[in-house]
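Note that one protein chain is taken out, while the other chains of the complex remain in position.
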Amino acid sequence: MSIIPLYFAIPLITAFAIPLLGKISKTLVWIVATVVSFVLFILALYGIALTQETSMIVYRMGNWPPPLGIVMAFDSFSAFMVLVISIIVFSGCFFSLRYIGHFTGQWKFYTLYMLITAGMMGIAITGDLFNMFVFLEIAAISSYCLVAFGVDAEELEASFKYMVMGEIGGLTFLLAIALLYAKTSTLNLADISNTISSIGMTPFFWTILGMLLFAFSIKAALVPFHTWLPDAHPAAPAPVSSLLSGIFIKVLGIYTTARIVFNIFGLNRANAPVFFNILIGIGLLSIAWAGLSALNQKDYKRLLGYSTVSQIGYIMVGFGIGNYYGVAGAIFYILAHALGKGLLFLTSGSVVHRTGTRDLDKLAGLGEAMSTTAWSYRFGALSLIGLPPLVGFFAKLFIVLGAIKAGLLWLAIIAIGLSVLTLSYLLKIENSVFMKKGKMADIKKAPFSMRIAMVFLVILVLLTGLGFQTLMDFLIGPAANALLRGVEYAQLVFGSFSLNF
Amino acid sequence: MTIFVFCIALFLIGLYAIVTKRNLIKIIIGFALIEYSVNLLFALIGFRRGALAPIITKVHSAHNFVDPIPQALVLTAIVIALGTTAVMLAIALRIYERYKTFDIAKIKKLKG
Amino acid sequence: MNEIYYLILLPIAGGLLGLLINRLRSEFNFLGFFLTLFFSVRFFIASQTKILSFNLISFAGINFRFYVDNLTGLIILFNGIFAFLIWLYSLKAVSKNPRERFYYVYIALTLAGANGVVLSGNLIFLLIFWNFLVFSLYGLLLVGKKDSTFAARKALTIIGVSDFVMLLGIVMLFVRLGNVDFPLQHRLIFTQGWYVVSYILIAVGALAKLGTMPLHTWIPESARVVPASTLAFIPGSLDKLLGFYLLFRISYSIFDISKFGGLQVLLMIIGAVTIVFMSVMALLQKEAQRLLAFSTVSQAGYMVLGLGTGMPIAIAGALFHMLNNTIYKSVLFLGAGAVEYRTKTSELDNLGGLGVKMPLTFFSFLIAGLAISGVPPLNGFYSKWMIYQGIIGLADRFPLWFVFLICAMFGSILTLAYNLKLVHSIFLGRRPDNLDKVREARFEMVTPSFILALACIVFGIFAQAVPLKYLVAPVIRFDVSKLGFWVPGLATILIIVGVLIGLLVYLFGTAWRPRRSRVFIGGEILETDEASITGPNFYSSLHNLDLLEKTYQFGEGGAFDFYNYLIGIAGGLAIVFKDVINRILTTIYEGIGRMVRVLGTFISLLHTGELYNYVGWIFLGGIIILLILVF
Amino acid sequence: MIGFDFFVDRFGIFLTLLFGFIGLMSFIYALVTIKEKGHRLEYYLMLLLLVGSGIGIALTYNLLLMFIFWEISTFAIWRAVAYYRGDQELAAGNLTFILNFAAATIMLLGILMVYLDNGTFNIFEIRAINDTAAIFILIGVLTKSVTMPLHIWLAPAYRAVPAAIGGCLAGIGENLGVIVFMRLFVTGTFFSPPFFNTVAWIAVASSIVAGGVALRSDNLRNLLAFSTISQLGFILLAFAVGGTFGIVGGMLYILAHALAKSGLFYGVGVVEDSTGSDNLKNLSCLLRVSPALAVAMAFLAGSIVGFFPMIGFFSKLSVIVGAVQQSTASGVGAIIAAVFTLLYNTRFYHELFFGDECRSAKIKFKRPSYTGVTVVFILALISLLCGIFFYKPMSYLLAGGV
Amino acid sequence: MKGMSLIVKTITNIMIGFIFLYGVYIILHGHLTPGGGFAGGVIVAGVFVLRYLAFGGSKAGEKKSSITASVFESVGALLFVIIALLGLLIAGVFFFNFLPKGTPLYLLSAGIIPFCNIAIGIKVGAGLFSIFLALAAFKYIMED
Partner (left out) sequence: MIELYLFLIFMLVAAIIATEIKDLLAAVISLGAVGFSVAIMFILVQAPDLAIVQIVVEVLTIVIFVAVILKTTHIDETIAEKFSGTQVLATVLYAVFAILFFIAMVRAMNDIPPFGQATMRVAGQYIRLGLPRAGGANLVADVILDFRALDTLGEATVLFTSVIGVVALMRKIGRRQK
């Protein structure tokens, strides 16, 4: 029995069951959700182990061979994404126990939480274009609702704006699927890949690609498509912010882009330099623009939101570089940013939980009162900044290595120089929340469950940093190779041994 | 081909509504229009001249059907559209309650 | 050859032990100084017969070695003697100073450093001890009146700077030659520009030690504030010994200056200028120690002048002058110190008529004063005479030789002038009433000066027999017979006869019955006090001489003060560095920071919160993507 | 790319001992001066990190590992600078961290270029470093080992940092740059005379200018900061000119400067604690406060200036020998810088311990802590002993093989 | 919300059964004729909507029906997933059509498809009614 469908089936079942369980007990719901996300984590690890043996596991839904049925194409990159998703989901879920205690309608939260998990898992492992769209919509709609979960004015506003922009992207994606279907008459990614190589790089090809890039850029919140993110991510409850910033936009925007660009459309720097330069350009613009905006923020979470936009730029730059190091760096960065930004949003959650405000001018002196939170923040921030030996450093390292290797020294200089912006804005929070002297009377430590969740991520940040060599060998490298295989993907999907039994 | 272009026109009208209209309901209507246009385009793509709807009435009849796949996809898309519209409306409703207006230009607490 | 170590370590040990065990300080100090003196004598004797050198350690191409020849022995001997005498003198003279404890340590360290300098046979090794002396000098100068700190700072600065300059010179030499042991088998002739440069740089260090212009200014500065013994020890004797030693070493053991006229002239100019200007300055001082300080600087000019000539006789004269100078200048300083010790003042205006009260001091002071003025048959005259001869000997090489001669002689005259003033002001003239109870200075203080004063006489009268033969001649091999027509023995007798006659005339003429007459000005009877010309004002009229007046004003205003120039230039540069360069750099960084913030604010303003605005951005992105990819 | 890539040579042992000792002194000094209950432990953590990263840099041969330690030290310095958490301290911490980090990123670029050119991070296997990479790495080095155009962070950092860790900062943190420079450029096989000449001139210019600024500084910590900049110019000059004397001189200079500057820093800390001021204009005649401190500080300042019984003399001598071996002009520059050193040190020392107002004697002070003075004294003593027995460390280093 | 006029109520009463029946038909014949679980489910939801619009509802009733709808929705969704999982359990393939295909063109054919339709019908009917209730009927659904 293959475990591949379980990745999305388990959270789906949980989501469907939670409304029933929710009537019984609130804590039970949390326990179920946490256990499920932990099971997912274990499964994800198992999935990594699976992909070490075969480079591609094709799972045929309903036993229909591709391109007839929907297949799940589970390769190293998917496995990697699944792992990252499960990590963030788990920590967020654990964190939620006390945090969501503030909110009404808790079981709805966990339902949506599981749904968004299922959606992301689905995107990460599916091998079918339309299926991808469906999962994307599941995840997206859940996220819209989660953003507005507090139903305060700002949250609703943020959610609405997010939804408008997100749906523009989603519908553009759908339109592109329609056109692509009209041309290729198939929806299976591998099949599309086969077909499209016979089309050649016609204007049609580029139009479709442009539309997809447009759609995914909105989802990934790259400048100038980013404007929803600084509204939406801070508005959501902290674990959700952590999830959204940590992994959501990467699955919806980055993973999809990478998968389609590399594996389906078979582009690489050699045959489509312009396209890759666009990626780099958008990436750099994101880094700089959002970084500068973040400098000017006075809201804990909003600053982090801008930071996310800025960091996504690095990932895009990494993919835009397009060689092994660049892509590996980008993938590494996905992990690094997921852990780091997830952690940062969790710290924002515990700060908000205890103080009730996110205004940087009002917060002060929490460094001693909430030392676990403060140190978690530091680890997360330093990882994002790229301070060795934390994971963010190695991610950045490979991106820069790739840039230099590709002969793009200017890019390396700019990209790495802009990390100073990251440092500047993250220091702003560190200073005004944790280090500045001030009177925040009677602040207690963050609740135990929150601290556990944060420490979990801190440990991961440290471990992944220290063990980066292992990660490169077993996780990142294979994932990068999976992408860099290009259109070989199609042969693997059609020809590889499938693990159905 | 012209008929496809019409769909695109509908798409652009929907976008137009989103970008120029300041009323939330109009924006949602714009989305609905876009969804229609895309669904329609899908359905039109799968059409074959002179073919029948893909429903087998006799076991061994001639298989001259229109493409069933776009229909299946559109079915899904319609439902998704319904879901998004419902959520959007719910948000709009709550926004109206909070802001007492549908004017998007006045709903800008979040900026900077 | 363990004595070499003793020479350096004994004073240090004595001093430090004295410092640590305060109760037994004097004993330890005595042991230290005395043993050093003892070994110095032994060493001197030993050095007369053999030249020796050996390596202490050597690495990185530097030999840390000792080198001992006659000159070494001579200087070591004098070091030991003076240190011992000064220590003896200080026992009472410094006893009331709060920092007395440290004073002896510094004396001891200075002795050790000085011995080290002289013993070392390698310029870099020498430099180490040389540097050490800066530290001890600084400490010694701090032991004084409360504002001696400024003088100490000034001395430290000047000596330190010149040390750095010297270090550079030595390093240049070291790098070029790969070896700075001396003496070199083949002395360096100034064939390359580098040699000249490094010679000058090293000479700066030596001249600073000697205290010639323009590096002298810390001496008069400190003269006001430190005990006389310090002055006698450092600028008066040891500095002269060491400075001359080094200058001699580089001029004749490493380089051969006599082969390069330019440098000779340079040295001579420095010497001549120092003699004249400093004598004038001394002439116009109103305070005993300060006057003596200028005087000591002025005397240094003779040594430089003598060395600069390159004539063996003048070099020997310079060496002799150095020895003489240390002797009589010590006497003068000690005498002035003794006076101050008793009277609590050293302002010449407040002194007078102490000759009766302090006869021994007066005697030694007078002898020394005459000696320094070059009055035959005292030693000062003899050495100066040798120098003059050297200058005259240059006649065939330098057309302007007579200028130096005139300077030297003029300086000599001035020296006599200010010494008369000094002697008159302190010991003769009218005694202020408050000094009636002054007694002779203590035994410990009188003894050294008395011994040295005797030495003055001995060195003068038996110049050829004792000092030149045993001290100078072994070092500089010159022909004593070339000393010319001066025969000291005969001259002495003649002079003694002349003086006796003069005294008789004086005694029988006016001495017992001073002629008194009323003084009228404009018909009014003037009180005697106002009419009498006090010592300090002997040469007040000189102020009215235009040239001297200007010189003096310049001098007092610090125009010749190297320190002021240094501080001024450095301060000016510092202003430029801090308020221009650093400010500009800071501004650039701040500007970048501000620019980033402004940019951030601007971008933030663009996020208006309006949905259509944002959607418009999305379209902008779409336009770009479409334009680039599709069109 | 990375592993347990450490090796031990004489330089490494030398630096390890030095850093360990400086760290120990800091620890002792901190026992009495760091009193904040809340984040007191953080200080010790940062101390450990700083010492550890210093030792790491001294002992590793892997460039990447070196960079990791480098950044750890940056982090530790940042935390240390911002330790007191006032607004100024935070601003200083920000500046420190941002500038150092920015430079480090550029340095990372250089390291990666080296890696791509040579295919290894092992500094022994590096065969060539192209000029761009060298310049990039140099920028990092110059910032960490504050050299003039990139020095801007040091003065605020010194003003902000607790004296206890300030000594460590001066003794360990700022040496890291020059150590990397030595490891990578000097003892490697890379050689490009124009590059080294440029570095030498930058070092000399920085040293002179910083010396001038120090001469004009009234704030004690500012003065120490610019003094540090000036002294690091010497060290950098030493390594830039290379050769036996250059390298050994540089190492000795690191020793001398670390001992002396950390001692001075603790001394200034003691002065601040007992008088509550760190401005020369408000301070004078502190001899009365603590004669022992005055003596110790005299030794330390003398070591900085380079007077004999202190080790500073030999380091300066070696550096100048090395410099003159390469070009006399840089030696002259170094001497000018040394003159500035002399001037500001005498000024600082005099105005602090004697000064004009000594007569009026109006200073208020509380008795300085014995521990603080003892630490300063120990450092002074070590400086002195090293100077007297200079041939021990010097021959040890010489035998290290250059 | 109050109900509508008597005419509406009466006609609704009559029509409601037929419409419901039609919805069920659409669901059950989804694999044979146009329509299917979704269309049928919407029609079924329409029945409830119509009934609600015509007769209005009390607050308690609204709450009760919303809870019921929620339960039914979950059950429907679970049913659907369980069918899919049964495929996994029985044949090792997710969504495997494990049932016999039956006779083509007859009601009992096409394996799991009719059952899926039923599940979807339940889910959609309940779900859409929930949406309607939430948006139209309740002012707000009070929590807890």
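All chains are identified by letter, namely A, B, C, D and E, in their written order; residue positions are counted from 1 within each chain.
Just so it is clear, contacts are C-beta pairs under 8 Å (C-beta built on N, C-alpha and C of every residue); 3 or more make two chains touch, one makes a residue touch a chain.
Bear in mind that the values here come from a model prediction, so they are computed numbers and not experimental data.
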| item | value |
| --- | --- |
| Interface partners of the hidden chain - shown chains only, full complex considered | A, B, C, E |
| Residue in contact with the excluded chain [from A:155, A:231, A:299 or A:430] | A:155 |
| Hidden partner chain, touching residue among A:21, A:118 or A:292 | A:118 |
| Residue of E:54, E:88 or E:131 in touch with the missing chain, whole complex considered | E:131 |
| Those residues of chain E which, in the complete complex, touch the missing chain | 26, 30-39, 42-43, 45-46, 49, 66, 70, 73, 76-77, 80-81, 84, 94-95, 97, 101-102, 104-105, 109-113, 116-117, 120, 123-124, 127-128, 130-132, 134-136, 138-143 |
| Positions on chain C contacted by the hidden chain, ascending | 608, 610, 612-613, 615-617, 619-620, 622-623, 626-627, 630-631 |
| Contact footprint on chain B, counting only the chain that is left out | 1-10, 12-17, 19-23, 25-26, 28-30, 32-33, 36, 39-40, 43-49, 51-57, 59, 63, 65-69, 71-76, 78-87, 89-94, 96, 102-105 |
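Convention: only the chains that are shown with their structure count from here on.
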| item | value |
| --- | --- |
| Touching both chain D and chain E (chains) | A |
| Most distant chain from chain C by Cα centroid | E |
| Maximum centroid distance from chain D, chain identifier (CA atoms) | E |
| Identity of the most central chain, Cα criterion | D |
| Centre-of-Cα separation between chain D and chain B, whole angstrom | 68 |
| Between chain C and chain B, distance of the C-alpha-averaged centres to the nearest whole Å | 101 |
| Centre-of-Cα separation between chain E and chain A, whole angstrom | 35 |
| Overlap residues in chain C, where contacts from two or more other chains coincide | 604, 607, 611, 615 |
| Multi-partner residues of chain B (each touching 2 or more other chains) | 18, 27, 107-110, 112 |
| Pairs of chains in contact (touch as defined earlier), listed by label | A-B, A-C, A-D, A-E, B-C, B-E, C-D |
| Chain A - residues contacting chain D, complex | 365, 367-368, 382, 385-389, 393, 397, 400-401, 404-405, 409, 412-413, 416-417, 419-420, 423-424, 427, 431, 435-437, 468-469 |
| Partner chain A, residues of chain B touching it in the complex | 11, 15, 18, 24, 27, 31, 34-35, 38, 41-42, 45, 69-70, 73, 76-77, 80, 83-84, 87-88, 91-92, 94-95, 98-99, 107-110, 112 |
| Residues of chain A that touch chain B when the two form their complex | 130, 134, 137, 141, 144-145, 148, 151-154, 156-161, 163-164, 167-168, 170-171, 174-175, 177-178, 181-182, 187, 230-231, 235, 296-297, 302 |
